[in-house]
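Could you have a look at this structure, given as structure tokens, before my questions?
Excluded from the complex is one protein chain; the other protein chains are retained at their positions.
Labels for the chains are A and B, by order of writing; each one numbers its residues from 1.
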Amino acid sequence: MGDNGFVKRAMVIGGGIAGISASIDLGNGGYEVVLVEKLPSIGGRMLQLSETFPTLDCAQCTLTPKTVETGQHPRIKLLTYSEVEQVEGKAGNFIVTIRKKAGYVDWEKCTGCGLCQQKCPSKNPSEFDRGMGLGKAIYTLSPQAVPNKPVIDPSNCRYFKEKKCRVCEKICPVGAIDYEQQDRFVEESVGAIITAVGFDLIPKESFGEYGYGEVPDVIDGLAFERLNSASGPTTGEIRRPSDGKIPKEVVFIQCTGSRDPERYMPYCSRVCCMYTAKHARLYKHKVQDGQVYIFYMDIRCTGKGYEEFIQQVIEEEGILYLRGRVSRIFRDGEKVVVWGVDTLTGKKVEVAADMVVLATAIVSQKNTKNLAGKLGIKTDDYGFLTEAQRKLRPVETDVEGIYIAGCAQGPKDIADAVAHANAAASKVQGLFARH
Amino acid sequence: MEYLYFPGCTLYTKAKNFDQTARDCSLLLGFELKELKNWTCCGATFPLATDNIMALLPPSRILATAREEGTALTTLCAICFNVIKRTNRLIQEDGEKRDKINNFIEKNYQGDLKIIHYLEILKQDIGFSQLKEKMKRPLAGLKAAAYYGCMLLRPFDEMGFDDKEKPALFEDFLRALGAEAAEFPYKIECCGSFQSVGSPDVATECAYRIIGSAIKNGAEAMVSTCPMCTFNIDRKQSDIKQKYLDFKPIPVFYFTQLLGIAMGLDSQALGFEQNAVDPLPLLKEKGLL
Partner (left out) sequence: MKIELTRHKVHNEFAKKVELISGQNLFACYQCGNCTAGCPVAFAMDVGPHEVIRYTLLGLEEEALGVNTFWLCASCLQCTSRCPKGIDIARVMDALRMVVLRKKERKDRIQIPEFSEGFLEKVPQIAFVSGFRKFLS
């Protein structure tokens, strides 16, 4: 506590790589941090990735040390499966009411043994696996979840829907299942808040010309990450969702919903050129006799080692880059027909693909605007948090004591999100140092 | 219920079967098509050149005189529908052009006529479930492919007829008649339109791809709402057969012909003599006639 009752505790909203990085910085700087995350465990989007560009490091291997450090940090208080309900006060004296959502599992008792998940008979398409895998009603997001404690999703649970089953309750060795659990509210008093709530992808159901999400084997980039992940629905084998066959003709389409002011988002989503090249390469490593076609308008690869990565992918993997958009996709029997163009030769191009991967636009999370309203900060036309000054104050907002970090402010890759988060943490520490 | 009706030049002659079955069916369904007292050809294309006001005069005149007779105008031909509706929107939005046009045709039309397609009347005012109840001879066992073409759907913000990528209205209509609707990807692709006059080979190829796609998806017949499309995919099947020797013709119906069959119209009244590919064998095979 500083002079005049200035509270030198920080809150970080969002437990993705940006939120985690900021929390660790602040924790190591000697300050207490409350990290609020709406999912049951921290890690955010990186949990869904298999390998990261340009080094192709395993995402889990890079992320897990950070999530573990966060979970074990003496000064970081983790409030997962929680959301910010209300914010009052000002810098140095924010009172934040947080809703701890009912997970129907008493985490004080739970040991994380995992028996409940093993025995749960429910199988439902999993959002984490982009609708491709089958998840249980009682679940953790990954085997290395931090905290490694499950929650029950009542919309998929047989007990909540039909009053049957109750297997998890019977099997739990410590009696941690509590179907009567209610949402609880806690208040936290903090001096500064960092908002790092991350991003979403525009749903592929938005694209009428690509089938409104109803054409089988047309998936988005995150879904491809799940296919390529050892912890994913196909244990890392590239198999197409409809029939499990290994696709030999794969089309990737960049700029799906990005750079499209007339119909979708006008901006560039910044990371798709790199991750598409990454996907193409990872695919070729696993399916050596497969052919990849990438439809692009430009290739944006400005980070360190990015241009070299792209050129290596183009030169060494037999991947065909076609400069042009795709007008339409539809199903024809076993194949997905792609109508595109190669503007460099001027020719209309048709590919009968086995699978199509759409690099869909990065958009803000649905409730970012709502949260911004609670914090009294602005969002832009697309729901991204607005920085105080575009060039010189990228992590501050118009409200003293409230900072922003990561993709919640705009699309960026992991390195930039971490740098952004480090900057926000530094600003908080600066704020605290002045009081 | 009464709607002002604009038949269009082709429906008066080469597509009389379309016009007649529409009129007969409307009476059976309880609404009247009141043909406009004076009408001319709509021009068959909405002028895309922004400085071409002459081409806006015929549809504007149609709109103005219709508005003197009533408040809602319906049509069957997709191209007429497109021309008239787009002209109506232009008159609503472009004050300068509206004044120039009104000056020339000596009318004072302000763009407040409602333009509704016959299929929209069936959906919105009658309702497909009501339609289903009036079926005397449901088209059970017939698998038909609804061919929308382009003018019904595009540009979407002006036509507002149905989703331009995945429309469903026409298929819902077929299902209300008891038929099975064959979905096929080429249902929104252009038949070639006036290229049957400019570059007939290109139009033949377009028609071949459309019909081929429909047949591949199980269609036994095609259904159309435009005499231009019908010319290209019905009458031109003989041209297709000359180029693609193993092409098997399938009949093309106007949607009101199918409606007529389902409502129990006599086969004489259905105008099959104007259909290029004879639909009778198929209908007899399905026990529908």
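The criterion applied here is as follows: a contact is a pair of C-beta atoms (placed from the backbone, for glycine too) under 8 Å apart; a residue touches a chain by one contact, two chains touch by 3 or more.
Since the model is a prediction, treat every value here as computed from it, not as a measurement.
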Option from B:59, B:167, B:227 or B:271 whose C-beta touches the chain left out: B:227
Among A:77, A:328 or A:374, residue touching the chain not depicted: A:328
Candidates A:69, A:85, A:169 or A:209 - the one touching the absent chain: A:209
Residue among B:150, B:177 or B:265 that touches the chain left out of view: B:150
Contacts of subunit A with the absent chain, listed as residue ranges: 209, 259-264, 297, 323-328, 339-343, 346, 348-349
Absent chain, residues of subunit B that touch it: 8-10, 13-15, 41, 43-45, 47-52, 55, 77, 79, 150, 154-156, 164, 188-190, 192-199, 201-202, 205-206, 209, 227-228, 231, 235
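Here, only the chains that are shown with their structure count from here on.
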Cα-centroid distance, subunit A relative to subunit B, in whole angstrom: 47
Contact set on subunit A toward subunit B in their complex: 208-209, 211-212, 330-332, 337
Complex interface listing, subunit B residues touching subunit A: 163-166, 185, 216
